[in-house]
Structures are given as C-alpha cells and as structure tokens.
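Here the complex is missing one protein chain, while the rest keep their positions.
First chain written, first letter: the chains are A and B, and each begins at residue 1.
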Amino acid sequence: MSDEKEKKVIIETGDAGKGTSELAEGANTDELEERALSVFSSERNEDITALVFCLITTFFVLLFTKWMV
Amino acid sequence: MFKHILLCTHGTAGAQKAEAFVFRQSAADSALQVSVLTVLDEDWRLMTGDDWLNSSKTHTAFLDHVEEQVSEEIGEEWQRIRDTYPAASEAVFLQRTGSIAETITRVANKLHCDVIAIGPYQKSKGIFSHAEKGLRARMKNEILHPLLPCPLLIIP
Partner (left out) sequence: MSRVKDHVPVLLMGGLLIVYGLIVQTGILLPMMKYLQTHKSMDLQMTLTLIVGGIAIAGALVNSVKEPGNSIIDRFFLQPLGGIVLILVMAMAIRWYLEPLVEIMSEALQPLLGFGIYKVLNLNYVVLGILAGVLLTNTWGIPKFAEAGVKCARFVLKMGVIMLGARYSFAELAKLGVYSVWLVGFFVLGTVFLVLWLGNLFKQPKSMTGVLSAGMGVCGVSATVAVAPVVKAKSAEMAYTIGTILSFGIICMFVFPTIGHMAGMNPVQFGAWAGTGILNSAQVAAAALAFNAVDIKTLKVAEIFNITRVLFLPIIVLVLATWFGKESGHKLSFKSVVIDKFPIFILGFLLLFGMSSAGMFSPPSHYKGKYIDVSYNDRTQVTNEEWVTLSKAMAAGEFSALTPEQLAAVKNLIEQRQIAGNYAERNDKKAFDKVGRARMTELEGVLAAAKAKELTLSSDVKGAIKHAIKQVHKKSKTIVTLTDFMIWFFAFGLIGLGMQITKKAITQAGGWPIVMGVIAGITKAALSFFVVLWLVKDVVLN
C-alpha cells in the first residue's frame, strides 16, 4: 500500500502529440501514423498507389476495348 | 468489510453519488483502500465516422488532441474529488483507455480489488438539453456482469 501511496496520481496518456496515444493502438502503428481508414503507412503512399492502380486499370481497359479490337 | 474499493467515475451526477458513498466509508474506516478509475472510451476512435478526406496526420492530431483534452478534463474531475472529500487524499487515481466494461474488470483484477463501486444507470437527457457530462452511450450490464471478478456495488 505504501508503494501506491507515493505515486498518487497516475495519468497514462501516452506520448500525446507524437501520434502514439493509446487510442492509436490497434492500427498498424509500427510503420507510421495511419489508423482510421487505411492499410497504408502514409497518405502519400495511398494516393500514389490509387493513381497507379487507376492507370493500370485504364491501360487494360484501353488494351481490350480499343487497341486490340 | 472490504479492503480495496475500485471507484469508477467520470464525474456524472450518478457517479458523484458513488463518490460520496465510497469516501464516507473510507473516512470511517482508515484501513479501506480506494482506487479511483476513469476510463477513456476507446470508441472515440470511431468518432471520425465516414471521414475519408483527411490525411493520416490529421487523424493522429485529432485523436491526440482528444486524449490530451480528455485527460485534462479528467484531471479537473479528480481535483474536484480531492477538494470535496478529505479522505480522497489517500486514494489512488487511475486513467485507462479501452472499452468501459472490460477495462473496469481488468483493472479490478489487476489491483485485486474486492468490490467495484459505480453510480446508477442514468437515462440520457433529451437531445436539445444542454450537453451533459460524458458521452451518451451507456455501459451495458450484459457485457459487464459476466466479466466481474468481484462484487459490484451500485450506489443509487
């Protein structure tokens, strides 16, 4: 009991401001910061991947509906 | 009768009744140890809803702000408790993040508490009334009861 008396106020908030708060746990925090709606480690990666996917899709659509017809 | 009470409060009117009761007991019985627990609902994470435009940095900044802000508010709550009840100076104050029922029982287990004290269920006020303390969501007894490691004391 004496042990606990010494530290009467224990606030565990994590490192607020650095993106490592407890609320962040459960997402893939090891890479960077993403937690809500993405599997990507950063916004930039997500946007660029989306763009590349779109270009690939467009390429295949063009290939099968225009260039090969 | 009990050695270690876990008082769960986030400062609502119901929880204040529990505070008053617990600290009356502890003032009468100096051997009684009190731990005060305030849980930050992890469902704050879901409060961003269907937002898809913000970058991850903005999300992080938001949740950090929530945690910082809530901790500050909880700190004020604890100060109020200490100011109101002299017996509270002996108590241990804890803040945890998680789903409420599970966190309460986990902490009770860890601290080997022999009773958990909470305030009564309170009906949510009308939509247009002034913003009440805490979130509108209520803890579900169906979830809490099976997890209980020790008796649950509800102070009406």
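Rule of thumb we're sticking to: contacts are C-beta pairs under 8 Å (C-beta built on N, C-alpha and C of every residue); 3 or more make two chains touch, one makes a residue touch a chain.
Keep in mind that what you see is a predicted model, and the values were worked out from it rather than measured.
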- Query: Please identify, in ascending order, the residues of subunit B that touch the omitted chain?
  - Reply: 43, 46-55, 57-59, 61-62, 64-66, 69-70, 73, 125-137
- Query: Going by the touch rule given at the top, which residues of subunit A touch the chain that is not shown?
  - Reply: 28, 30, 36-40, 43-44, 46-51, 53-54, 57-58, 61-62, 64-66, 69
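Methods note: only the chains that are shown with their structure count from here on.
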- Just how far, in Å, is the C-alpha centre of subunit B from the one of subunit A? 29
